[in-house]
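Left out: one protein chain. Kept in place: all the others.
A, B and C are the chain letters, set down in written order, and residue numbers restart from 1 in every chain.
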Amino acid sequence: MIVALLLLIPFITALALMFLRPTQQAKNVALISTLASLGVVLFAWSAYTGGTVIHYNMDWVPAWGLRFVMGYDGVGLLMLILTAVVFPFIIAAGYGEKLQHPSLVNALLLFTQTFLFGVFLAQNTLLFYIFYELSLIPVFFFLLYWGGEHRRAITVKFFIYTLLGGLSLLFGIIYCLGQGAGFNGDFATIGALNFPLSTQIWLFWVLFLAFAIKLPIFPFHSWQPDTYAMAPLQGTMVLGAVMLKMGLYGIIKIVLPIVPQGVIHWQETVIVLALIGAIYGGIIAFRQSDLKRLIAFSSLSHVGLLCAGLFAWNSYGVSGSLYQAFAHALLVVCMLYISGAMKERVGSSEMGAMGGLKLRTPRLAALFLLVLVNAVALPLTQSFVGEWLMFAGLWQVNGWLAFAAVSTIVLGAIYMLFAYQRVMLGPDKWALEMTDATTRDHLVLVPLIAVTLFLGVYPGPILDLVDVPVQQLLSSLSLN
Amino acid sequence: MEQGIITAIRVVPLEHYLVLSFLLFSIGVAGVVFRRNTIIILMCLELMFNSVNLLLTAFSAYHSDPRAQVFVFFIMLVAAAEVTVGLAILVMMKRNVDSVDVNQLNRLKG
Amino acid sequence: MSALVLISVLGVVLLYLGLFGNRGLLAPVGIVGLLAAFVFFAADWQLENALFAGLVQFDTYARSFSMVLIVVTVLLFLFGIDYYAKVRENVAEQYALMLFSLIGGLLITSFSNLIVLFLGIEILSIPLYILAGGKRDSFRSGEAAFKYFVQGSFASGFLLLGLALLYGSTASFDLPAIEAHAASIGTGTDMLFLLGLFFTIAGVAFKVAAVPFHFWSPDVYEGAPTLVTAFMSTVVKTAAFAAFYRFIGHMQLPEAVHTMLILMTVCTLFLGNIVALRQTQFKRLMAYSSIAHTGFLLLAFLGFDARTPDVLFYYLGTYALATVGLFIVLTLAKRAAKGDEHIHIFRGLFRSNPWLAIVTMLLLLSLAGIPLTAGFVAKYRVFVLSLANGYLLTTAFAVVMALVGIYYYVIVIREAFTPGERGLQLVVAPLNWLVISLCGIAVVALGVMPGLLRM
Partner (left out) sequence: MRTDLLAILVPVLPLVGAIILASLRRKLSANVAGGLATALIASSFVASVVLFMGFDASTGGRTVHMLDWINVGGMNIPLALRIDALSLTMMLIVTGIGSLIHLYSIGYMHEDERAPTFFAQLNLFSFAMLMLVMGSNFLITFIGWEGVGLCSYLLIGFWYKTPEYNYAARKAFVMNRIGDVGMVLGMVLLFQRFGTLEYVSIMDMATGGMNDPLMIAATLFLFIGATGKSAQLPLFTWLPDAMAGPTPVSALIHAATMVTAGIFLIVRSSVLFELAPFTKDIILWVGTATALIAASVGLFQNDIKKVLAYSTVSQLGYMFVALGMGAYSAAMFHVTTHAFFKALLFLGAGSVIHALGGEQDIRKMGGLKGRVSLTLTPPSIRMDGPVKITYITFFIGTIAISGLPLMSSFFSKDLIMAYGFQHSPVLFGLLLFGALLTTFYMFRLLFLVFYGTYRGKAHPHESPLTMTIPLMVLAVLSVVGGLLNLPHLFGGHEPMKHFLETAADAIRYEHLGLSATTEWILMGITTVLVFATIAMAYGRFAKRATLEGAEADMPFFKRLIAQRWRLDEFYAALFERPYGWISTHLFTTVERHVMVPVMNGVGAAALAMGGVVRKLQTGNTSFHLLAMLCGMIVFLLITLMSN
């Protein structure tokens, strides 16, 4: 029931928007729909008692190994919550954007949400893959049609690059399906696969590539900054807040179970790459003049940390990484929203065109500051909990890696504070007339900030959610 | 099929038929590939077909099995049909480029 | 039997209709006749009836492919009504020739004797030579016809040689006998047989436009009238593949031939996709993409096992559907663009005809093999097959090529959805709408419920 609702609410709304084109009401409709799904997810959360909840388990085309299995466990639920929480705000952010064909925009966003739900609900590798690719399609059109300059080239580049990973994932999945060994593609039976190390060593990259690109981690990131900078605000939000979490989820659900030895074999390599990315992005972000590009690189930095934490592959690292994933989603939405709000007022997201705006928009400045506090992961904000856990996890792997990881807190402080200064502080250079934070701004930012702070002081709810599954995952794998 | 002919055919060892028809076939192929005059190309195609006919006949004689010869007739039929079509196309080509050079027609490429 | 006769007669009838100049009836009659034939096939579904003293064997395999061929032809006829609306003369002949060619197709999907294979291929081809030259006043059309003819007969020459050699080594034209012989050889070598096999395969490979026998297809596709191109890339391709598999499917091939097939697959995949990257003429693009798809189908050949025919059937069926739809869209766009075939003619389609653009997108995505379209399932099944039979690297290569393929389809989609620009206003006749939307819906439906299309 829950599964059906989650898939149908956004999907049907999207179809309705596409056919009826209620230009005026589009945003409201979409907002209501997302809130509805949020309600459903929260209900699911309240009803969740642990373990894996399977709602559908049926053959699709048995002869061809296609199965339709849907449900969720703690991790999946976390991702569902994340998606459901973030989307209303993404829709709301649309109120500030003056995009043409609002009904189409929101329809596309809702399609994306549908497929994202699908990804996090799928309990079968192939089903996962299908939704994984599908979620790309609406985003592709969104970026193509409403993106900034060079959109045609960048969008295709982004699409193809992501699909490169996707196809390699497909290849890996099919390979596993071909192995028999009681593996019918379901996550439940994934443990049956027990490849020899030699296989795992190459199969790891075949499977991991997709997620490495999606996240992205260091050498595979070059699609990301341009795409983030070019994409329309909401598109960037979807990409940065939710879509890259698919990568994380996929690693946990597919890579770790299928090729555990492979993961151990490549663990340090991946962590090193991820941390290189974290530092690389952190350093580059410092001198970026475009707010959105800066956010892109900062996101690169954060994600590098996420990936490293995940591959620490112990309970602290993994749960920390998952928790941080949640934090990062909210953070990205907040930061992008602020960049959007700034663009609304200044007319561009170039920080050169800003400065001294605190004088004009003190409220907005205060909100920005609160977001910043979360971004640099000060204690009692959500990010700190995640980062602390990841540091603890990484240390168990290797002290130097932990050192590298921790050093990012300095980089983060450097670029965030510099950005804040360039936007808000200093003399009021331009003396632009502008309105302070509107009700909408408050409605979007305050709840998000409240959540981040609350979960920073009391992370229990989320941590409990992931704790058990992570323990099970690790124990089950350490057996292999 | 009359025994006499078969024996007559079988006087020559099969290999010879093979070689001969291969030669004929190769000549046909060479003609098709290297000549530029369409009419000659048509003739060379015929040559290819007929070399195969020869081969088939020989085989049928050695297998003492008439089906191959039936097939030969079919092939002749088909060849005839092809040539008709071919000539028609040739006429059209002549009309279009006023030449029977194969390589006159090369607007479609890449 | 009845179906074959019916269709042949139908052809003649159409010719007479053309003679007495009531062109309005042509397509309807043809469609009715074909549907009747379809019913005949559907009627005696299960039973295995051998025709012409066992030269032709209408088993499930043959019958399912035949039905697909007929359905696709019906779709093309439906499209033809609008397509030939302007044309004054020789319309009846065009329809009739398509029917005759179809018969050839039916024969080679069902042959169990190599003579029939040869005849079928010729019956399939000769009308096509004429059809390709259908536009008498068009230079390109003529060139296409010519090239197709020359290269086609050249290839059938080799086909014949192959058949002859096979006969020489097995003393029979009957498929079972030949398969038996192949089995009897086992690991040993029989030069004649090997050569025969090789040349026969070469001859058939020409029909499916596998590298290096592909040279005709881009030129012919581009030159021939669009409807004929559509016919070639759907009916002919399907029939040829059906024949191809029928020929080698149950034969225990010598290793050498296997190696050759792998080589052929790789080359086809590579050339088709790579060159398609650089195509700007839509029809030519489709030609190369069809070569690329040939590659994927050959990949399915490599792993012979029980699933292969079904996979081929699904792949070809869905491919045909998507292609027909796209060629119709192309025709409309081309008309609006005064005969231009450059992919720019799709620019801004979304602004001018949103729904058409969306269907086009679906069809292209299906060809590209994006999930929830039939194309994805088709590719997926091919990969499953080849991986299950252990062609790891070949499949990996194919996957990379699939990515390349996605690129050039996406480029077309990008044209259609390029923002800001209002494209040409396409006028879509109701019948065309019917066909296009049928294709679109089918492609998605078969992607969501792949079980629907199986033999």
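What we mean here is this: a residue touches a chain if its C-beta (ideal position, glycine included) is under 8 Å from a C-beta of that chain, and two chains touch if they have at least 3 such contacts.
None of these values were measured; they are calculated from a predicted model.
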item	value
Omitted chain - touching chains that are shown	A, B, C
Contact residue for the chain not shown (choose from A:P225, A:P260 or A:G304)	A:P225
Touch criterion as defined above, residue of A:F87, A:Y249, A:W266 or A:Y316 at the omitted chain	A:Y316
Which residue of B:P13, B:P66 or B:G110 touches the chain not shown here	B:G110
Contact residue for the chain not shown (choose from C:L35, C:L277, C:V427 or C:V448)	C:L277
Touching the absent chain when the full complex is considered, from C:D82, C:E122 or C:D219	C:D219
Contact set of chain C toward the excluded chain (per top definition)	146-147, 150-151, 154-155, 158, 189, 194, 198, 202, 211-213, 215-216, 218-219, 254-257, 259-260, 263-264, 271, 274-279, 404, 407
Footprint left on chain B by the chain that the document does not show	29, 32-34, 36, 102-103, 105-110
Chain not shown, touching residues in chain A	157, 160-161, 219, 221-223, 225-226, 280, 283-288, 314-316, 319, 356, 358-359, 366, 373, 378-380, 385, 388-389, 391-392, 395-396, 399, 402-403, 406-407, 409-410, 413-414, 417-418, 421, 424-428, 457-460, 463-464, 466-467, 470-471
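Please note the rule applied: only the chains that are shown with their structure count from here on.
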item	value
Graph class of chain-chain contacts, one of line, ring, star, complete, other	line
Most distant chain from chain B, judged by the mean position of its C-alpha atoms	A
Between chain B and chain C, centroid-to-centroid distance (C-alpha), Å	27
Euclidean distance of C-alpha centroids - chain A vs chain B, Å	67
Shared-contact residues (touching 2 or more other chains) in chain C	none
Junction residues of chain A - those touching two or more other chains	none
Partner chain C, residues of chain B touching it in the complex	18, 25, 28-29, 32, 38, 41, 45, 48-49, 51-52, 55-56, 59-60, 63, 65, 67-68, 70-71, 74-75, 78, 81-82, 85-86, 88-90, 92-93, 96-97, 102, 105-110
Touch list for chain A against partner chain C, complex	60-61, 63-66, 126, 129-131, 133-134, 137, 141, 144-146, 151-152, 155-156, 159-160, 163-164, 167-168, 170-171, 174-175, 177-178
Chain A contact footprint on chain C (complex, rising order)	350, 365, 370-372, 376-377, 380-381, 383-384, 387-388, 392, 395-396, 399-400, 402-403, 406-407, 410-411, 414, 417-419, 450-451
